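With one protein chain removed, the remaining protein chains of the complex are shown where they sit.
We call the chains A and B, going by the order they appear; numbering starts again at 1 in every chain.
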Amino acid sequence: MRASKDIAKRLRYDRFPRPDLFRRLYLVVGAAAAVAGLAAWLLFTGAFRQRQYLPGPVSQNHATFGDRCEKCHDQFHTVSNKACLECHTARVHSEFEVDTPRCRDCHVEHRAAAVFLSVSNRTCIECHAQLTSKRQPQALVQTTIRSFAAHPQFAALREGHSDRAAVRFNHKIHLTSDKIARDDKLSCAKCHQPERDGKYMQPILFETHCKRCHEQKPPNPIGGIEAPHKAPDAVHDGLASQLVVIAVQNPEAIFVGRESTLPGVPPRPPVSEARSLRTFQDEWLNKLETALYKPFEDTAPLLERNKYCFLCHLEDGERSAGELPKVKETKIPRRWLPRGEFSHRKHDMVACKTCHDHVETSVLTSDVNLPKRELCQRCHADDTHETAGTSCMLCHLYHDTSKTPDLRITKAKDISLDVLTGH
Amino acid sequence: MLINSDHARWITGSVVVTAVAAAGYGYYAAASPYGPSGGSWPGLFFGITGTSFMVVAGLLSARKKLLTRRLGSARVWMQLHIWLGLLAVPFIWFHSGFGLGGPLTTALMVLFYIVIASGIFGLTVQQFLPAMMTARVPLETLRSQVDHVSAGLAVDAYELVSSVAGALSGATEEQASLEAEEQAAKARPGNWKQGRRLPPAEPPLASAAALATFYLGTIRPYLRRRAGVVAPVPDFRQIRLEATEEWRATVEKLQALCEESRQLAVQVRLHSWLHHWLLIHAPLSLAMFVLAALHIVFALQY
Partner (left out) sequence: MLTMSRRSDAYRPDGLAGQWLAREELGQIEFFKGSKRAFTIKLNTNLAPVANQAEPGIKAVVRREYQKDDVICKAGEYGSTAFLLLEGTATASIPEHSVPTGVPGRSGSSLARLKQMFRRRARGAAASEPAEPEIGEISRYASLSCTNPPLPVTLQAGDVFGIDSCINFYPREATVRAAERCVVLEMLRSVLDSIRDAGTAGGKVDEAYEAAAIRNTLYLSTLFRDLSGQQLDELAASATLLTPESDDVRNNVVYSEGEAVDALYLIRAGSIKLSQQKAGGELIFTYLGRGAAFGLEEIVPTRQPSRLLLHCTSHPNDFPAVAVGTTLTLGRSQACEIVLPRENRAVGRKHCRLEDRNGDLYVVDLGSANGTLLNGEPVQEAVVTAGDRLGLVDYTFELTRAAVTADVAATRFATATGLDTFEVVKIPSSALQQLAQHNDRFLASASGVARSLDAAIYAKGPAEQTLTSDLIELNLYNSQNVLLIDLDRCTRCDQCVRACATAHDGVARFTRDGPRFGHYLVTLACRSCTDPKCMVGCPVGSIRRKDSLEIRIEDWCIGCQRCANQCPFGNINMIELGQATAAAPAEAPALPPLRATVCDLCAGYDGPNCVYACPHDAAIRVNPAAFLSTADNQ
């Protein structure tokens, strides 16, 4: 064991332990490293371009901004709605919403190029999982929607809802009746044609789709009289003018008749015994309108009944004698799913009957022939590999739905508002 | 610092804090629609807490400048440094959502990892190197004095050799040192560190010529080698065989000197393992703080 004093003798006493080379070195190296590293980073990576401070890439849509971060970012403030609204219009989602999220809450930038576009379902679920609304009374819409699997049944298909159009139409007869001639057999596409954008079907119009079989030519010996497909007043006036035209064009046939010129050919009596045009008109108006306005329950043969107005239309109120009937407004619903978007073209690969599977058995107008939600869920499922997608955005729009051209028709009078409110 | 049962409180505290934070983060990450983000409120919370941990940990070096002020003992500060520094890691992970972000934040993260890794390396090394040094270098001295002591060893060796073999011509530095010692002793008599030196043998022992050769050829270069070069002690077996009665003891002493020189080299090497990691840890942590400040400013700016 070395003695204490021997150890002490060997050492050169240091008054103050001078920081040795190592210590002095590391202070210098430290400062130098920090500065050098910073400088290198600034210079060589072009950090004066603001790009260096990105937390993630800019989405493709906004790539045109390049380095001009100030387009969206205001110094030291979070990105405000104002910046987005400079270019984009986005109206309120619902007048009843309790609080409105900011643009950036759903449209997240600086993640990946594609993320920006695909608004995640979860942003919808943030509110719709536990929805509170200002609507009074509370919305009957389901307030806890977490996924498409939990999506409520489409409103039109719920209990108590039906097609309230004031017409009579029987899909079964039209599609499957053997009374229709082979050449005239009907299929879905014969009446239902998609609009130009492929989304919804064009409205059914009499002139386009029904007239061929249901032409309004009441039986008359003169021929060439056709009732216009209009309200009874207009029909009256139309028939009247047509009668006048016929009378003027065929006066002898109508008023005089033809004598028998050949043996065995009976003479033709005059069509009308009337001695004046007016009387003829009244007489024949009466006959024609009686024929036209026969009630639905009439037991005439089909071909005849085919021409009756009330085969399809419904009479409004009681008709007193001598008066023209009133016909109810048909109010055929144009859009069945007003809150969602649907594109028939995107479903081209599916046959009509696959989704509208009950149409061929539908006899009542009030049948709603839409596919149920469960049917959509077969392809738009969460848990299969081949899902067609369950993003809320596939069907629903967030921003003001009244911008959708189709839905301008919500204001039109021939939409069944019942569908929307459920009352 | 040795991690032992004194640290039990710190360890359990850190584990508990990390577990709680992880639970919070897990919940937050699952609940956020687009995944966790550093700018959201929970993300900011993690970022701020993690950064403040790092700042407090970094204050250790400031504390060391004011050692005599009673601001908490160095021991406690070191414990704070270690455990808060380690705690910063999960918090920064939670803040970043386990991602690297853009260029600035990637650079920052890289620096952070390097600083943490070097710190953990230093801590690991401190667990066993001190004991290793104690065991392997019984003749340890102060690192700052190694050069002085090594020079002293060389002078001692020359003194021993010249006391039997006479003054040697190939040892000018040692002779100059001895001269200087004498002068200093004259100037300051009574210096307790000044021992009496053996004078060179007059006349030199003839039998000691072999020793002189061995000294000049082997021992002297060995003792004068660069600090930190660990080389085995020269082989004394041959010279011991030739040692006569007069200088046998001298040979043993010379061997002891060589052994001491070897041990000092081992000490230098172990010392650098024990300390040089700081050259990475401290400067890079400075750089990291600079980048962190930049990151904070720019993240807030945007």
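In the analysis below, a residue touches a chain if its C-beta (ideal position, glycine included) is under 8 Å from a C-beta of that chain, and two chains touch if they have at least 3 such contacts.
Just so it is clear, the model here is predicted, and its values are computed rather than measured.
A.B. asks: Check each of B:V15, B:A31 or B:A74 against the chain that is not shown and name the one that touches it.
C.D. replies: In the complete complex, the chain left out is touched by residue B:A74.
A.B. asks: Using the document's contact rule, name the residues of subunit A that touch the chain not shown here.
C.D. replies: Residues 1-5, 7-9, 11, 13-17 of subunit A touch the chain absent from view.
A.B. asks: Name every residue on subunit B in touch with the hidden partner chain.
C.D. replies: Spelled out for subunit B, the touching residues are 1-2, 6, 60, 64, 67-68, 70, 72-78, 126, 129-131, 133-134, 138, 140-145, 186-188, 190-192, 271, 274-275.
The rule we apply is simple: only the chains that are shown with their structure count from here on.
A.B. asks: Could you put a whole-Å number on the gap between the CA centroids of subunit A and subunit B?
C.D. replies: One centre to the other, that is 76 Å.
A.B. asks: Can you name the residues of subunit A that touch subunit B in the complex?
C.D. replies: 2, 7-14, 17-18, 20, 22, 25-26, 29-34, 37-38, 41, 45, 47, 51-56, 69, 73, 75-76, 106, 108, 111, 115, 120, 122-123, 125-126
A.B. asks: Can you tell me which positions in subunit B touch subunit A when the two form their complex?
C.D. replies: These residues of subunit B touch subunit A: 33-35, 38-39, 101-105, 107, 139, 141-145, 148-149, 152, 192-193, 195, 275-276, 278-279, 282-284, 286-287, 290-291, 298-302.
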